[in-house]
Structure formats: C-alpha cells, structure tokens
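Notes to accompany the following structure.
Every protein chain of the complex appears in place save one, which is left out.
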Amino acid sequence: MSDVNAILLISCPDGKGIVAQISEFIFKNNGNIVHAAQHTSKDDKLFFMRIEWELNGFSLGRDEIPAAFTPLAEKLNMKWDLYFNDFVPRIAVFVSRHLHCLHDLILRQSMGELSAKIEAVISNHTDARDLALQFGMKFYHFPINKNNKSDQEESELKLLRELNIDLVVLARYMQIVTAKFLECYPQKVINIHHSFLPAFAGGNPYQQAYDRGVKIIGATGHYATEKLDEGPIIAQDVIKISHRDDVADIQMKGKDLERIVLARALRLHLENKVLVCGAKTIVFD
Amino acid sequence: MSDVNAILLISCPDGKGIVAQISEFIFKNNGNIVHAAQHTSKDDKLFFMRIEWELNGFSLGRDEIPAAFTPLAEKLNMKWDLYFNDFVPRIAVFVSRHLHCLHDLILRQSMGELSAKIEAVISNHTDARDLALQFGMKFYHFPINKNNKSDQEESELKLLRELNIDLVVLARYMQIVTAKFLECYPQKVINIHHSFLPAFAGGNPYQQAYDRGVKIIGATGHYATEKLDEGPIIAQDVIKISHRDDVADIQMKGKDLERIVLARALRLHLENKVLVCGAKTIVFD
Amino acid sequence: MSDVNAILLISCPDGKGIVAQISEFIFKNNGNIVHAAQHTSKDDKLFFMRIEWELNGFSLGRDEIPAAFTPLAEKLNMKWDLYFNDFVPRIAVFVSRHLHCLHDLILRQSMGELSAKIEAVISNHTDARDLALQFGMKFYHFPINKNNKSDQEESELKLLRELNIDLVVLARYMQIVTAKFLECYPQKVINIHHSFLPAFAGGNPYQQAYDRGVKIIGATGHYATEKLDEGPIIAQDVIKISHRDDVADIQMKGKDLERIVLARALRLHLENKVLVCGAKTIVFD
Partner (left out) sequence: MSDVNAILLISCPDGKGIVAQISEFIFKNNGNIVHAAQHTSKDDKLFFMRIEWELNGFSLGRDEIPAAFTPLAEKLNMKWDLYFNDFVPRIAVFVSRHLHCLHDLILRQSMGELSAKIEAVISNHTDARDLALQFGMKFYHFPINKNNKSDQEESELKLLRELNIDLVVLARYMQIVTAKFLECYPQKVINIHHSFLPAFAGGNPYQQAYDRGVKIIGATGHYATEKLDEGPIIAQDVIKISHRDDVADIQMKGKDLERIVLARALRLHLENKVLVCGAKTIVFD
C-alpha cells in the first residue's frame, strides 16, 4: 500500500550499542531499513545517526512511533526528530531584487525536483511580483527602511504563521534577519551567500573577489544565524575565474553557482539529511 | 592498550533485520562501532555493509571472531571478509617506462600516507631500476616479447608468491595482464587508465582525446579484469584542457591526474572501503 | 556615441606577419583593439584569430569594412567573418518533453544574460507550449513519426526562414536532425548531449552511466553534425556521482549540468568566441 518511509535524526552522547539498540527497535517492529548512516564527533564525543525505514509492514502506526521510541531515546539521552518522506513542507522564499535563485527554485518545483511547496514569495521590493504570480504563488511586499524593520519583521512572522510556513529560504534577500525572527524558525532558515565563506563575508563579495584577484569564486548555502554569514554550512561550490573576468562577468558566473548551491543545500535539508553540530553540519548525502 | 580496529565487509541478500543482527553481534561482545555504512542494490536485491569497531574492550580475540561470526553469516547467507587496520599489505608495483605514478607512490609511502609497503617494483623495462633501488625497494626486470609473455608471467607469479605480495598495482604498466594472472589475485590488481573510462579505452588515450577535441580529460582507477579497461571503477577525476593544449600538454596535465586518481583508488582499497558488485563498486568513503 | 564593437573571426594558412598586418589594418583606420587572441594549429598549419575593436572613432563605417578588408583577406588567403556585438540573433529552441534547458534559457533571457532573443519554441510534443506562451514566445508543434519526418523538417525549415531565425538550439530535442537541415544552418545548430562525449554517445546515457558504474557524469555542448554526437565540442563539464545515486538521482544531477553546459556553449557562440577547425573547436574564452 504505502511507499512512505520514516526517518529518524538522532544525536546523543557516544557509547557502545547505540546502533544495535536503534536498529533492534526497528527490527523488532518489523521495519525494513533502507538507509542508515552514522557519525561520531570525537571532539565532543557525540554520536549522530540518520536512519530511514519503510512504514510498509512496520508494526507501529505513524502516531505510535514517538511513544514507542521514547524509552530508548531517554535511556540513551538522545535528541531526536522523526520525519516522514511524504511530508511536503511549505516554503516562503524571501528575495530582494536578484531573482535568479527564485526563478531556479520555481523551475525545480515545476520539474518535480523539489519535495516542497513554495507557498509565498516575500520581498522588500516588487521586482519578484510578476514572476511569483505567474507561477501561482502568493506575493507579499514588505518595504523595509531604517525605522520600520522591526515592525515589518513582526508582520512577516505573523504572515508566516498564518500561511503555516515550515521553512524560510533567503534567496538573495540582502537583508539581515534578526535573532528574534530566527528564534521562531530554528534551523529552518536557509541562506545563500554569494562567496566561498569565510572568504568575503559581508557585502559585495564579487567586488571583493575582483579586487583581491582570486582565481576561483564560490557560493555557500547555510543555516542563517544571528551572526551574519557564520551559520552552519550545508553546501559550497566554486567556479574558476581569470583576469579576463570583470565584476559583471564574475556576477554572471556566480549566479549559476548560487542557484546550484542553494538548490543543493535546500534539497539536503528537505531530505532530512542535515544535522547541526555546534557551528558545523553533518550531511548524510 | 591496542588501538586496532576490526572491519567487516559484508554482502548478502537484502532482508529485514540485517543491520540489527550484525550490530547486535558486535554489541553483545562489547564492541564499540566507530564507522558503519550500508547500501542496498535494488537492481539485484543485495545488501552491502562495512562496519568497523574497536578491538580494545572487545570480548573476542582476533582469531575467535570468524568462528563466532559464522553462524550469523550462514543464517543471512553472507559473503564476508574480516580485516584489521594494523595489517600492512605488501605491494608489488608494475611499471613500464612512465615513472610518475611509481614516484608518487614512493612519496606517499615516505610521507606515511600509504598504509602499505611497496615491496617490489616489477617492469618489462629497466627505467625504474634506479628509482626503486634508491628508495630501498627490490627491482625485478621481466622483459616481455611476443613469444615469452606466458612464461614471464609464470615467473612473475612465482616471484609474487615468494615475496608474499598481497596487492598488485599496475602503475602505467602498459601490458595486458592475463586472466590466469588475475585469477591468482582476484580483486587484488588495481590499474590506472589514463582516460575517463569508458571514453578512450585502449591505447594512446591522450592522442585520442586530442584528436576528438574534448574540453576535459580524465583518469580512472579500477580493478583489472580480463577485458581491458572494463573492470569495476574505484575512482575517477578530470581536468580541463583547451585548444591551446597539444598532446604533450595533455600528457603533462594527465600525469597529475593519474597520480592522484591511482593514489585515491589505492587508499580506498587499502582502507577496505571498496566492495565489488558485478561490474561496479560500492565505495564507502 | 556608439559603444559597439566589431569582431573579426579569421582563419588562414599560417605565415609571418599575419598579426602585424591585421592589427595594422585596424590601427591605420584608427581603431582601438579591445581583445585579440590567436592560435596556430600545428597539425594543419592553420592560423586562427579573433580580434575585437571599438567602432567608436573607427574611420570606416560598418558597411565599408568588408570592402576595405577584402584585399588583405585575399592576400593572406583568409576565411573570415565580421560581427558586431549589438547584433541580437534570433533563436529557435527545439525541445522534446524535458523542459529544464528551455526553462533555464528563458531565465537567462529574462535576466539579460543572453545576448539573443528566443523567438520560437518548436517541439514534437506539446509539453513546452504553456511555458513558451507564458513568457511571450511563439510555440509550434510539429509531431513527428516515422513517415512524416522529412515533411515536417521541410515545414520547420520554412518556418525558420519566415521567422528569420539565426541560430537553432537543440535543448534536449531527442530527435536526429538531418543533413539537409544542418546544411541550411551550418555551424548554427547547437546541441546539448547529456553525457561526457565520446563516452555514452547515443540514447539513454544516464542509464549507460549507471550500468557502467562510473564515478563522474558529464554533459557536452557541441555543434550538431550529421553523425550523431560527433560534432565539434564547444563546452563540457562533469559532476561526481556515487553508488548511492540511482538513475533518477543521476538524471537530476545531470539536469543541472546540462543547463550550465548548454548555456556556456551558447554564450561562447553568441559572443563569437568559437571557431571550428575540422572536428574540433577553438574557443577564445
């Protein structure tokens, strides 16, 4: 009947028998594991695991799993999250005036590549309005200036709640998101930064790259945190440039990179393959 | 006391509870799993696993593990191999007249990067003699012509047995190795082919690449099989070229690639991270 | 006043003084060279050059240049083409049912990245109709079967002439274009093949790549020629895959590659940076 899989993301203090006990939990309930990956962070002696199994034939219903798993989770002192791969998160995409990342996400949604639904496009400008409406998305304009930023964020958060948004994607939003906003969406705000972080953090990274004369530029997809451009990195990629590339050429090459890296980071997140460990990520790709 | 790990490479028909039973075997013997990775090949419904645990604290001695594991292995219809990461395989490197790969392996051995010992260098030419002797390796010259190939291979095999060679590396050997030879070293002969297979199989791949006008060249590290250049691929990489590169330039760029790809394939093999599944590999990197 | 540049693409038998005489022609007419690149093909002793200069201040009008240049061209036995960088070629995009490349080209046009105009979308299916119309392009449906192929191509060619199409882009068209068609658009038909040619030419390259167990897949942008997948290569790129990728994963990764490689090949062509030399290209990037 169902082709749905369950996914557990787990972190706990390292120790013996964790894999055995978790896989035994699934086995004794007649589950078929289709993917399992683990990692031990030696620095802080933490164990991380992603385990995915078929619900088909599993002896526990979806709603029964948490209660059944809790005793083991408590015994091993786990943090854990349970996902089902038929869940389609609702995304709000925040953009400013550069629309290539938004356009790319729309393309991927229309190709069926995105296991999510872009519910709304939110911007401090109106450039994205036509594109959003053209593809059947809601568009909301929240112009931001020095005085209204806090109020506008408040309104945005209210809107996100009304729209039942699960995930926020900053697709070249060019505005700093406040700590208060991020608290409402912990590890649920993904940003694309148009440089190979930590190089060229902050504003105008392509100009910085041009001025420094680097031979390679990059892009970084990461969870947004309060400190700009310091969030846990999910994905990065690079492309070669040369002295023949002026800033406009670099921007054009960089746009391709931004689209691919943002899409890759988003996909990894949507497939529940990313665990955060301090300032770093564990990506079970 | 000991920092040695045990590694099991397993393949068996897919089914429920495999991970649970294997990890339970290790847990009940008080083993601490440090790495575990699995893969299910849907095409042929086979399950593959690599599991590594610390011998320190494990309740079974090295020699006791096989007997203790056999009942489970038979129950699940496994093929399995057990390795210990303090084992240092003895390698014979076969070369012809191009010495860059050999030189690179020597460098890596001297840097401590290679968890193996290059015991002997074997060649149908004498170009490598000085280099081998300079770094304290044995050198053997087996000149090969149309008439003596079979006899010389016989002698080589005899020598490899005398030297207790565990692994053969064809580091630009430029000679076809016979099926009989390969049977003596099943999945223990690693070849570097200087193209991005399956493009440009056979002779003179750089000239072929030049003639075709490709914009990227590659190298492929693979297990040697009877059919030339069709063995299971372990590692590949590529580098960009342009119309400005003549054949000599392509060769020079390719040499860097060959060295890196051969070293990567060899390292993956030596770390027992490669399982062969038909004509393909599963690489738990 | 004008910011337009003129571009000469030249090939001729190699010899002394070619650069001097060509640059002298521009200098004596008061032209300012902004780019110049040359290449000598030693195999066939041919000289290739791309030279670009500002029309602003140039003493010859656009229409006067050919006549003024002809004596030198004849003296040096040149093949040459003259372009102006304010020319906006009219493109017809041929697609089948995969729309990612078309969608990507539309995005690039809307971002101002494409110095061309997508005039029409032509397909043997109707999947692309909505997308084309949505972005203000004409859409034409030419269903093709075994019996009508020749007639339909005839009709397509007639349409292309009516629409004054300068360049044909096969953006995953999945149909072989005949020699007769190609003769009407010599080196004006660009194809994207979803493999790293010459590996996996022909149909279903991603399935072929999966079956062979390669660790890297590629895409190739090339001029279409009568022999399928053997045309001069303009651009190639690759991406890593692993045993964890099934055919669907490979297709998804490949789509990103196809979009980027087609766009790169198209841009190089549109910037008049590609010269064809037999089965190969010279790309002055």
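A, B and C are the chain letters, set down in written order, and residue numbers restart from 1 in every chain.
Operating definition for what follows: a residue touches a chain if its C-beta (ideal position, glycine included) is under 8 Å from a C-beta of that chain, and two chains touch if they have at least 3 such contacts.
All values reported here derive from a predicted model rather than from experimental measurement.
Here the missing chain is touched by one residue of A:39, A:125, A:138 or A:188, and it is A:39. Touching the chain that is not shown, out of A:6, A:78, A:102 or A:233: A:233 (per the contact rule at the top). Residue-level contact of subunit A with the missing chain is found at 39, 42, 196-200, 211-216, 218, 232-238, 242-244, 246, 277, 279-283, 285. By the touch rule set out above, subunit B reaches the unshown chain at residues 99-100, 103-104, 107, 110-111, 113, 134, 244, 252, 255-256, 260, 263, 285. Of the residues in subunit C, those that touch the hidden partner chain are 15-21, 23-24, 26-28, 30-38, 40.
Following the convention adopted for this analysis, only the chains that are shown with their structure count from here on.
Chain geometry summary: the mean Cα position of subunit A and that of subunit C are 36 Å apart.
Centre-to-centre separation of subunit B and subunit C, using mean CA positions: 42 Å.
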